[in-house]
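Sharing a structure here in structure tokens format.
And then subunit A:
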Amino acid sequence: MSAWLIGAALVVPALGAALVALVGWLTPEDPKTGGNNAREAVTVLASVLTFGLVGGQILPVVWSGRRPSWTVFEVIPNVPLAFEIEPLGMLFALVASALWIPTSLYAFGYMRGHHEKNQTRFFVCFAAAIFAALGIAFSANLFTLFLFYELLTFSTYPLVTHEGTEKAMKAGRVYLGILVFTSVTFLLFAVIWTYQLTGTTDFTPGGILAGSVSPGQATLLLALFSFGTGKAALMPFHRWLPNAMVAPTPVSALLHAVAVVKAGVFTVLKIVVYVFGLDFLTTTGASQWLCWVAAFTLLSSSVIALTKDNLKARLAYSTVSQLSYIVLGAALATSAGALGGGLHIAMHAMGKITLFFCAGSIIVFAHKTKVSEMDGLGRRMPLTMAAFFLGSMSIIGLPPMGGSWSKWYLALGAADAGQPIFVGVLMVSSLLSIGYLMPVVGRAFFLPPKPWTDDHGHHHAAQTERREGDWLCTGPLCLTAAGCALLFFYGSGVRDLLLPMVEVAQLAEVLP
Partner candidate 1 sequence: MAGGAEIEVVHRTLSDHLPVLAVVLPLVAAPVCVLLRKPALVRPFAIMVAWATLGISVSLLSTALGSGPIDYHVGGWAPPVGIAYRIDVVNAWVLVIVTAIASVTFPFGEGHENLDLDPSRVHLYYATLLLCLCGLLGMAATGDAFNIFVFLEVSSLSSYALIALGHKRQALRAAYSYLVMGTIGGTFFLIGVGLLFQSTGTLNIVDLSERVQPLLGSRTVVAAFAFLLVGLGIKLAIFPLHQWLPNAYTYAPAKVSAFLAATATKVGVYVLLRVLFGIFGVAFVFHTLRLEVLLLPMSLLAMFAGSLAAIAQTDIKRLLAYSSIAQIGYMTLGISFANIDGLTGSVLHLFNHALMKGGLFLVVACVNARIGSSRVQDFAGLGRAMPLTMAAFVLGGLSLIGVPATVGFVSKWYLVIGALERGWPVVALLILLSSLLAVVYVWRVLEVIYFKERPADAPEVCEVGWRMLAPTWILIGAAVYFGLRAELSSTVAIEAAKTLIGSVP
Partner candidate 2 sequence: MTALSMYWMAIVLMMVGLYTVIARDNLVKKIMGLNLFQVSVIMLYVSMGKVAGGTAPILDHGALPEGFVAFSNPLPHVLMLTAIVVGVATTALGLAIVVRIKEAYGTVEEDEIVAMDNALHSGEG
């Protein structure tokens, strides 16, 4: 039964990718916009079906405490391709599959509005990326996770280089270069080393390393894992993220909120909890250095975000900063920290996707990319900017937005670890995020619109009349903004979903 569930949840996006390719090949596109309703319908169907399976069928099973699993076959002796769904993976899968739906709708509107080419390839890779993300979420061992991790890199490459311009190609090279370099040199090395030390790569509550590794080796191993997960954008391997901004905004939304970066921090958190074990890390202190690296990334990227005038670049550095929240939560090696990290996966996804949706709408429908140009935008696109405001609140961590829950638990985790300095770090970071997000809202609503010059040197008069984006774009962003608020009220539910992850860790200490 579990095998069917997991298999179905994985097969639907994979089949969806194939079907989109087929339909896109067989049916004609609208020559003006590049849209293709038959093909778009396949994407919608696949996304709804996937969410239905993940949220409707698998979630209740995991919620009740069971762990569906499926060992497909042994790839290498003792290293199987296997899936097992535990709370953290469940959460990531929910986030990915849920947000695929609004992202797809938004992408339809954006791609048509921008008259983008190669849309079939775009949507095929989208579906493939979701397939890879789900594979990562469901993986039962390091090998399976690594397999889908690499698949995610390769399936998102065509998305990053979508425009086909020289700039896009260069960004693609940086993207691939950093991600493949880190994953092969550090992550794969760490995976194989773990296997050589312990004889297995399985994720186990309480970790598998205790007893096989010296504290020095554990520190080195953790370093390899952390820096090896380039998708978590720990400095100095974060450059691919801002570089990937050349891609169309739905790609940024997918990359920065739904799939790629979440896969990165999910990997780090999962490895910390299920390969190392929170107690093992506490006793050996192997993750202390990681707290500092994460804190540094956290703060410095927030500062950099302050200096960026290009909205997408600002949001990119904001993402780098927010990801380190999750890494910090993992590195603190306390239950509250891990919980906070897990919560933040969901909260940040919802908040950031809203912000990117807004940024994309602004680009396509108001033709503006720089924050300094966005005076009075609230008059033209009130809904969009209101959604931006709500998303910002969530990122900053203010109630009644979901982000406040995760911030709370992260601070709690720092306190539990006896390291109140990191509570300070979190506070400073919140202040910085107010500094880089609120001016956008402020300009939009409190300043009058003014004439501006776009990237091509054309002068425009001030935009005064109301003109929201296409409903395909505005709808999803309102939905996700509402989601931010919803997550606040259902935050305890999310926490309860994740609780077994850290409880078992403590149990493992009690029971021999």
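Candidate selection criterion: all candidates are chains of the complex that A comes from, given by their letters.
In the analysis below, contacts are C-beta pairs under 8 Å (C-beta built on N, C-alpha and C of every residue); 3 or more make two chains touch, one makes a residue touch a chain; residues count from 1.
Since we're looking at a predicted model, the values are computed, not measured.
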Options 1 or 2 - which one, within this complex, touches subunit A: 1
List of subunit A residues in touch with candidate 1 within their complex: 73-77, 81, 143, 146-147, 150-151, 154, 161, 164, 169, 173, 176-177, 180-181, 184-185, 188-189, 192-193, 195-196
